[in-house]
Structures are given as C-alpha cells and as structure tokens.
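One protein chain is absent from this view; the other protein chains keep their places.
Labels run A and B following the written order; every chain starts at residue 1.
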Amino acid sequence: MRDTASILPLRVENASFQGEGRLLIDAVSFTIPAGGLTVLLGPNGAGKSLVLRLCHGLLEPSAGSVRWAYSGAGGIKRHAMVFQKPIMLRRSVEANVTHALAAAGLAGAERRQRCGEALARFGLSERATQPARLLSGGEQQRLAIARAWALRPELLFLDEPTSQLDPAATRQIEELLAGLVAEGITVMMSTHDLGQARRLARRVLFLHRGRLVEDRDAAEFFAGPQAEEARAFLAGELIW
Amino acid sequence: MDFGAIFQAAFALMVGLDPTFLAIVSLSLRVTLTAVFIAALIGLPLGAALALSRFPGRPAVIVCLNAMMGLPPVVAGLVVFLLLSRSGPLGPLGLLFTPTAMIVAQVILVVPIVIALTRQIVEDLWAEYRDHLRSVGLEGLRAIPTLLWDGRFALATALLAGFGRASAEVGAVLVVGGNIAGYTRTMTTAITLETSKGDLALALGLGLVLIVLTLMINAVAFGASRVGARYAG
Partner (left out) sequence: MTLIDRRLLLAAGFSAGLAGLAFAQTPAASPPAATTTPSETRFITVASTTSTQDSGLFGHILPLFKAKTGIEVRVISQGTGQALDTGRRGDADVVFVHARAAELKFVEEGFSLERKPVMYNDFVLIGPKADPAGIAGSKDIAAALVKIQEKGAPFVSRGDKSGTHIAELALWKAAGVDLDAKKGPWYREIGQGMGAALNTAGAMGAYVLSDRGTWLSFKNRGDLVISVEGDKRLFNQYGVMSVNPAKHPHVKFNDGKLFVDWLTSPEGQKAIADYKIDGQQLFFPNAAQAGA
C-alpha cells in the first residue's frame, strides 16, 4: 500500500563528510522541496557526487544531518539514483528492471506490469529480451533511468548522467529528464556542463572544494552569480 | 612398453563398453559430480558471504583458504579416514570404505577451491555493482543471490576447477574408499591398481579415458560459458 505523505522536502543541515583523513564535504546546508529540477554545479572534484550520495543514503555524513520530511513505510525508499556510468546487470533489459522492483519487495505480477510500463515509456520495449550490456551507451543510460522510474520515486538523483554520452544521446536524455519533471518527479542532478545546466536547471547549487558557495534560482544565477568562484567558473576560468 | 598396445587397450575399453569398465567410469563420475554439487551448495554462498563481509582476521581466513586449495588429497583422505573409522568419532555411521566416504573426502578437497574462487569473482562483481545494489536496497547478505547469478559463467569455471581436482585425485579416494572392486573402485584407484599389477597398458588406457572424459566435460562447459558470456556482454 502506497503511503500518501510526501518524503519532501529533503533537508540537509551542516552535512560534512570526511574521507581519507580529509574533509571532502564541509558543512553543506540546503533544502529540496517538491517539484522542479535542481542542478548541482561545480568543477571536477568539487564534491558533487559525494553530496548526491549523502542525500541518497549511500554515504553517512560524518557530521550534520540529512533528513526527509517523512521516512516512508516499510523501509521502502521513495528516492532513486542513476549513476554516471550505467550499472547494467548481466541480464536482459527487462530483467534489469524487474530485479530492482523485486528488491523493492514488489510481487511478480506488479513487477511485470511496471516493467512493461517503464520500457514503453522510455522506448525500450523492443529491446526487452536483449542483454542489457549489449545496448549502446545512450540506451544503457535510458534503461538506468527507466529502471529508477519504475520504482516510482518522488525524488530522482542523477550523477553526471550524460558525461559519457555523445551529443545526440545527451540531447535525448535531457528531453527525458524534462519529461520527468513535467510528470511531477523532483529531480536533482549533478553536472559540470554549463550548457546542460542552462538548458535544464530551475535552481542551481554551486559547489566548490566541498563547500556550497551559492544556492539560487537558475535564471538569476546565470544572469549574475554572487560568488567569485561561480563567476570564474561561468567565465571558464575555474578548472577546479 | 609398446605404445601401440597401450592405445589399443584404451580403444578396446572405450569401444567395447565392458560392463566393469563402465561401472568404474560411472562411479567415478557419480562420486565426483556429487562432491562438486555439494561443494557448490556449501562454497558458493560462503564464498560470496566472505566477499561481502569485513571482520577482523578476514585476511587470515582468505590466506588459509587459498592454502587449502593446495591441500594434499591424501591428507584430506586421512582426516576423513580417522573420522569415519569404526574407532573414530563418526564410526557408528559405518561410512568408511563406501562411495559416501569418497564423496565426503572430495567435498573437503573441492570446497576451498569453490570458496576462494567465488570470493574473488563476487568481490570483483560487487565492486562494479555496489552503487546500484545499495541504491535499490540490496546490501550485505541480500546482495548475494544477485551476485551469484550474475557471476554464473565465471562461477561455472570455478566449479570446473573443483571438478578437475576431484576427478584427478587418487590419494583421498584410495584411503577412504579402499578401492573395492565393483563398489569403490574409481578410474584413478583402478589406474593405481593396474600399475601395481604391472598391467601398464590397461593403466594407461584408463588414464587416456580419464583424460578424454575430462576434455569432453571441459569442452561442453567452455562452450556453454562462451555462449553465456556473449549473452551477458
């Protein structure tokens, strides 16, 4: 039975993360309300991936907290994540989807139904019985998104989802993401691609060396960022 | 020794379908396959659990298992012999000098191989799958079925290595089986016996048969894993 209470907003308060003896994320605070697409922007090594992992629960903050408005029933997560390099199980396309649904505790009939919907929604129905690892890079990432979508997340995290794709495949993924937002799914993604951030973002979190240096509406951010690091990044001067 | 005679003897054995010979071959296969099957039931889950767990002393356990892969079969045989002898702790079971005793000894030989190779295979796969599996809530022991299934082709090779060790060894089955004609005589113990009787042609003939059988099983498994690997990408 699906709970109706929302897990959003997500509140991150003074979250820090220490790894290999160094402070990699330094007291980051922000809130993700329901709706829209938030881009986590910043140069390579800024800690974007770590922040997403802290939010998704793959990492525990060494200080501070990550809190959901409602922690859900039965321990089932209502947020999902798609990784930079699509992780494809050594199984068929549909088995990749049904496996995730089985892990979420869904019964066989519902797994098949949701899987069919997801593959149709993302144009993968014809590929259903093919080995997932033989798909092209773009198709693999599409399958990863379909797999996450089938879990019916309220919030979807994506970690640089297009950084390994060619421009055509990138364009396709971006269209898909816009469609997800239109569907009412809240999206938070990281990217170091300014063009992509401009095309997709409603809101920008700019991260630099583990610190959140700017958190603003996307239009305002691109019109004139406040922080000096962000200005340098927009000007193409900041490498890391 | 005349090699022509040896090959003739081997050929006559294989083509003639001598019932005694067939009984020996079928017992050998039955014992070894059963041992590998049981070793898989034990070793696959344990190897996977070892791959995913972290505890003090884990490196020592891994080193021990790797060393156990080289355990001399006759030592495994001796341990089983002492356990199963009527004067040993498990004597009342009356299992010494039975095919079951041979299976037990071979399981002891094969389990370390299966565990050690499974650990390696599952650990590599876990490194690749970790983020996704944890994301969908499969952590720790709950990740094991997925990892075993997705590693099935590599794991089949691990089982094959175990099969090779078990089917080739003679030390353990000789000690615990007793090489009883028609009951616990396997290909390897028969080879030992024929050698000691000076019937080298028959011994080498049996040896050739053993090699051919092992080749056939490996070829089938290799073909299956190639097909599977193509599918899995």
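Keep this in mind: a residue touches a chain if its C-beta (ideal position, glycine included) is under 8 Å from a C-beta of that chain, and two chains touch if they have at least 3 such contacts.
These figures come from a predicted structure and were not determined experimentally.
A.B. asks: Which candidate, B:Val36, B:Ala51, B:Leu133 or B:Leu210, sits in contact with the chain we can't see?
C.D. replies: Considering the complete complex, B:Val36 is the one touching the chain left out.
A.B. asks: Sort through B:Leu95, B:Val111, B:Ala172 or B:Leu210 and give me the one touching the missing partner chain.
C.D. replies: Going through B:Leu95, B:Val111, B:Ala172 or B:Leu210 one by one, B:Leu95 is the residue touching the chain not shown.
A.B. asks: Of B:Gly4, B:Pro19 or B:Gly198, which sits in contact with the chain we cannot see?
C.D. replies: Checking the options B:Gly4, B:Pro19 or B:Gly198, the one contacting the hidden chain is B:Gly198.
A.B. asks: Going by the contact rule already stated, which one of B:Arg58, B:Arg86 or B:Arg230 would touch the omitted chain in the full complex?
C.D. replies: Answer from the full complex: B:Arg86 touches the omitted chain.
A.B. asks: In the full complex, which residues of chain B touch the absent chain?
C.D. replies: 1, 27, 30-31, 33-34, 36-38, 40-41, 44-45, 85-87, 91-92, 94-100, 103, 142, 144-145, 148-149, 152, 155-156, 159-160, 163, 178-184, 193, 195-201, 217, 220-221, 224
We adopt the following convention: only the chains that are shown with their structure count from here on.
A.B. asks: I'd like to verify one number: the distance from the centre of chain A to the centre of chain B, where each centre is the average of its C-alpha atoms, in whole angstrom.
C.D. replies: 46
A.B. asks: Would you tell me which residues of chain B are touching chain A in their complex?
C.D. replies: The contact residues of chain B facing chain A are 128-129, 131-138, 142, 146, 149-151, 231-233.
A.B. asks: Enumerate the contact residues on chain A facing chain B in the complex.
C.D. replies: 56, 58, 75-77, 80-81, 83, 87-91, 99-100, 103-104, 131-134, 151
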